[in-house]
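The structure under discussion appears below in the form of structure tokens.
Omission of a single protein chain aside, the complex is shown with its protein chains in their original locations.
Here the chain labels run A, B and C in written order, and each chain numbers its own residues starting at 1.
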Amino acid sequence: MNGRPSQVSREQGLRWLKDMTRVRRMEEKCAELYGQEKIRGFLHLYIGEEAVAAGAMAELGEEDAVVATYREHGHALLRGISMNAIMAEMYGKREGCSRGRGGSMHLFDAETRFYGGNAIVSGGLPLAIGLALADKMQKRPRITACFFGEGAVAEGEFHESLNLAVLWQLPVLFVCENNLYAMGTALARSESVTDIHQKAAAYGIDSAAVDGMDVISVNTAVRDAVKKIRAEEAPAFLEMRTYRFRAHSMFDPELYRSKEEVEQWKQLCPVATLTAQLMAQKVIDGGDIADIENAVAEEIRKAVDFAEAGNWEPVEDLMKDVYTDSN
Amino acid sequence: MNGRPSQVSREQGLRWLKDMTRVRRMEEKCAELYGQEKIRGFLHLYIGEEAVAAGAMAELGEEDAVVATYREHGHALLRGISMNAIMAEMYGKREGCSRGRGGSMHLFDAETRFYGGNAIVSGGLPLAIGLALADKMQKRPRITACFFGEGAVAEGEFHESLNLAVLWQLPVLFVCENNLYAMGTALARSESVTDIHQKAAAYGIDSAAVDGMDVISVNTAVRDAVKKIRAEEAPAFLEMRTYRFRAHSMFDPELYRSKEEVEQWKQLCPVATLTAQLMAQKVIDGGDIADIENAVAEEIRKAVDFAEAGNWEPVEDLMKDVYTDSN
Amino acid sequence: MAAPPLLQEIITVNGMKTTYREAMRAALREALQGDERVFLMGEDVGRYGGCYAVSQGLLQEFGEARIRDTPLSESAFVGAGIGAALGGMRPIVEVMTVNFSLLCLDQIVNTAATLRHMSGGQFSVPIVLRMTTGAGRQLAAQHSHSLECWYAHVPGLRVIAPATLEDMRGMLRLALKDPDPVIIFEHNALYNREGELAEDVRIEDIRRAAVRRPGSDVSLICYGGNLFKALEAAEQLALNGIDAEVIDLRSLRPLDDATILASARKTRRAVMVDEGWRSGSLAAEIGMRIAEQAFYDLDAPLSRVCTAEVPIPYPRHLEQAALPQVENIVDKVREVMGKND
Partner (left out) sequence: MAAPPLLQEIITVNGMKTTYREAMRAALREALQGDERVFLMGEDVGRYGGCYAVSQGLLQEFGEARIRDTPLSESAFVGAGIGAALGGMRPIVEVMTVNFSLLCLDQIVNTAATLRHMSGGQFSVPIVLRMTTGAGRQLAAQHSHSLECWYAHVPGLRVIAPATLEDMRGMLRLALKDPDPVIIFEHNALYNREGELAEDVRIEDIRRAAVRRPGSDVSLICYGGNLFKALEAAEQLALNGIDAEVIDLRSLRPLDDATILASARKTRRAVMVDEGWRSGSLAAEIGMRIAEQAFYDLDAPLSRVCTAEVPIPYPRHLEQAALPQVENIVDKVREVMGKND
């Protein structure tokens, strides 16, 4: 893998900064809306991990596919689903990207080939295998990027899926977001070998560990992996070392980790880190930050208005789309 | 691991020779009885793999537990279940070791702590984890030996179970009987990494590959592994490289492998190999072989008589033991 | 969106004597020849020829890519089938037997069945899952399940069970035309069965039940492997002057209420025959529907012949005692007719 470039272009830098800021602010808003009971059910925030989605999505093409988990707001937004459609989905409105039926854990979008939004840990991996298999059989030069947490590594489906991907040489990019905890279970309590990229390597897959708090490192690693996948028609695996700053979901008293630990990681905030670098390198200035924050605030305001103005799906349509012919 | 001893005592040699011969001849008889429809359902023969069970069982103590698969006749016999009880079970008679209800795939015996006999590939591994966990929690210096085929390695339960065994440091001896095929699927078509002991090592478990056609190598490896497990209270993994001489079951046309390949492996017959070595080393002579064959023939004759003379469980007892209180 | 376009098919086979096994193989071959997107995936479907020899020869004809042997990884390859369906393929995934499907239920229930509704209609999953089911071959407790009722419980799935040679030959074609997940249950006892296929095999809508034997006194409602037991029972009952109507459900989800209720209303008596364990069986659902919708048309208590609630034992005499038998059906009908003394 090539090293992390010490410099990035202004355009590139601003894009990542904006991407991460959009995710960060959108989710902060979601937390607020959850408090107001506008958003219900489970809400899993990605805050702290934005560099992973930002750095990765930038390297995927329109034709590629994305499979994610219930902690997927950032992936959905940066894959290109409009914030309006996402916010409306959070509200459960018909204008949402899943017609309001999925909510926070089940964002879907056919247009951007975003296949969710899966609330079963490790449930998305076999799906990614199949999407890639379809591409391979139809000789389409596509990649399927599959995001999942380190907790999923303990599931049998992780094992079965990695084996199939390598055995059948499928164009899958596995992105393990290792934020050190699965709900309250620390990595060391869920894995006998905590070096996840090594675990993956044992399947004969190209694998690396990446600083998931640094969008530039993430992007570099993903670019290389994607290149390899397209060139060698083989899967690749990246372990992104990151951390979630917020509770697992809105019901989590966080008894399993110390405030100090959380604070230490917050020092590595991906948004702050990139901002600092770009400022230090005089690639951007305070005005740029303000512009981004203003634009994002505006986008969020519009999204909330859109969601508020959205409609509830009529109860008569409850059974719609259980089957194709149930319409 | 210490090297394979070039010599073995006469007593030791005779025991292994007799053990393997008992399994070999018993199963040959079973195949014959299957032809006569005395034995029905599925019948999976171990012929060719006898060195594994013979070499391994010799190192287990009375208190230890054994978990096996549907290809378990040899394990059951060498664990100490009487041939009478096994043969009666094959017939489905009440005098069988599972009261006739299990048949070939479900031999059980509480007295020798033989926990079956599982017809779900990889289904026995979690059970072994639990048995070992119970021993650890109750501070009993026991080991649970878990036998399974290389096909099980692809199952999620393999992955989950190995992780738990290492994570919780459980006294489990995993014995993978790698006979190169899972029904008709060659190892290279089921595993991206065909070095199974390496796959296991990736969990942080002590692991080795062993010549499973040589009872002395098997025994040496198992003795070392058992010692380690008892000393370090940690699991161990052995990949036994072996081969099944017969079809997968009685319904298998064997379209997936060549006669030549089978013939080559038959040259490595564990019974013949050991016989040759012991004869060459003048540890035994033709008379000993004859004695063993005669004794085994007699044991089999008695077992068949026992099974033939056995009784069918009365239909009125069909529901017995579905629950403890259904008696 | 509209219902599956084609609800009925006519397949010209120029008449032939064949087995259920060959009929399914012919259906698979036809599907593979007719649509590049179709492929068969599962454990030992290729080199081994299928654990019941159903797919024998297909690997040689269609190659490794389309007759895809999988490792023992039920959850991953069924999930991969779902993903491939999303990706535009028309996968036929064989889960060797329903017994092993317990390892991939999550993918079927939480992904295949939910995806379309949960995504607001954006994604459909045109996968066909084939599983053998049933007991009777002395394979004991872990290899003798009949869990069709579980799958028939799940919204988003379509579940069918061929019982006739025609359906074994033709249902697959309609299943592949269905934009939603279809599970085909093939009873292992049928494969060796022989029969005569007509010149033109007419396959009715897979959502419809069929009256296999018209009758006026009692409705015998069954499916799959039990159809022939029910028909034989009907013949025996005829000798006793009891005219039984035999309904072959064909579709286990959705259930064809119209056909079921029409028969029950006509005969005023119903006995369900089901190889599943009694409690929570599909037979219970059918009975309950009749009790809900045709209660006042009934002249006798509803009744059912199911499998005893026991892990299926290995010995033939116990296994047979546990399973529905022609005599049990006859007795139960006579009881319902008040003819038992």
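Please note the rule applied: a contact is a pair of C-beta atoms (placed from the backbone, for glycine too) under 8 Å apart; a residue touches a chain by one contact, two chains touch by 3 or more.
From a predicted model like this one, the values you see are computed outputs, not experimental measurements.
K.L.:
Please identify which residue in A:191, A:211, A:239 or A:288 touches the non-displayed chain.
P.N.:
With A:191, A:211, A:239 or A:288 as choices, the missing chain is touched by A:191.
K.L.:
Which one, C:65, C:258 or C:288, makes contact with the chain that was left out?
P.N.:
C:288
K.L.:
Looking at the whole complex, which of A:47, A:67, A:121 or A:240 touches the chain that is not displayed?
P.N.:
A:121
K.L.:
In the whole complex, not just what's shown, which of B:31, B:58 or B:167 touches the removed chain?
P.N.:
B:167
K.L.:
From the listed residues A:156, A:235 or A:270, report the one that touches the chain absent from this view.
P.N.:
Considering all chains, including the one not shown, the answer is A:156.
K.L.:
Considering the whole complex rather than only what is displayed, give the residues of chain C touching the chain that is not shown.
P.N.:
Listed in rising order, the touching residues are 75, 99, 102-103, 105-106, 109-110, 113-114, 117-118, 140-142, 145, 149-150, 152-156, 253, 255, 276-277, 279-285, 287-288, 290-293, 295-296, 298, 300-304, 309-311, 313.
K.L.:
May I ask you to list the residues on chain B that touch the chain which is not drawn?
P.N.:
The missing chain touches chain B at positions 65, 96-102, 106, 108-110, 115-116, 118-120, 123, 125-135, 137-138, 156-157, 160-161, 163-164, 167, 320-325, 327.
K.L.:
Residue-wise, where is chain A in contact with the chain that is not depicted?
P.N.:
Looking at chain A, the ones touching the missing chain are residues 40-42, 92-93, 100-103, 105-106, 118-123, 151-152, 154-156, 182-186, 189-191, 251-253, 255-256, 312-313, 315, 318-319, 322.
Just so it is clear, only the chains that are shown with their structure count from here on.
K.L.:
I'd like to verify one number: the distance from the centre of chain B to the centre of chain C, where each centre is the average of its C-alpha atoms, in whole angstrom.
P.N.:
Centre-to-centre distance between chain B and chain C: 37 Å.
K.L.:
Could you grab the centroid distance between chain A and chain C? Build each centroid from C-alpha atoms only and quote it in angstrom.
P.N.:
That pair's centroid distance is 41 Å.
K.L.:
Quick one: which residues in chain C touch 2 or more of the other chains?
P.N.:
71, 73, 75-76
K.L.:
Pull out every residue in chain B that's touching 2 or more other chains.
P.N.:
Answer for chain B, listing residues that touch two or more other chains: 154-156, 189-191.
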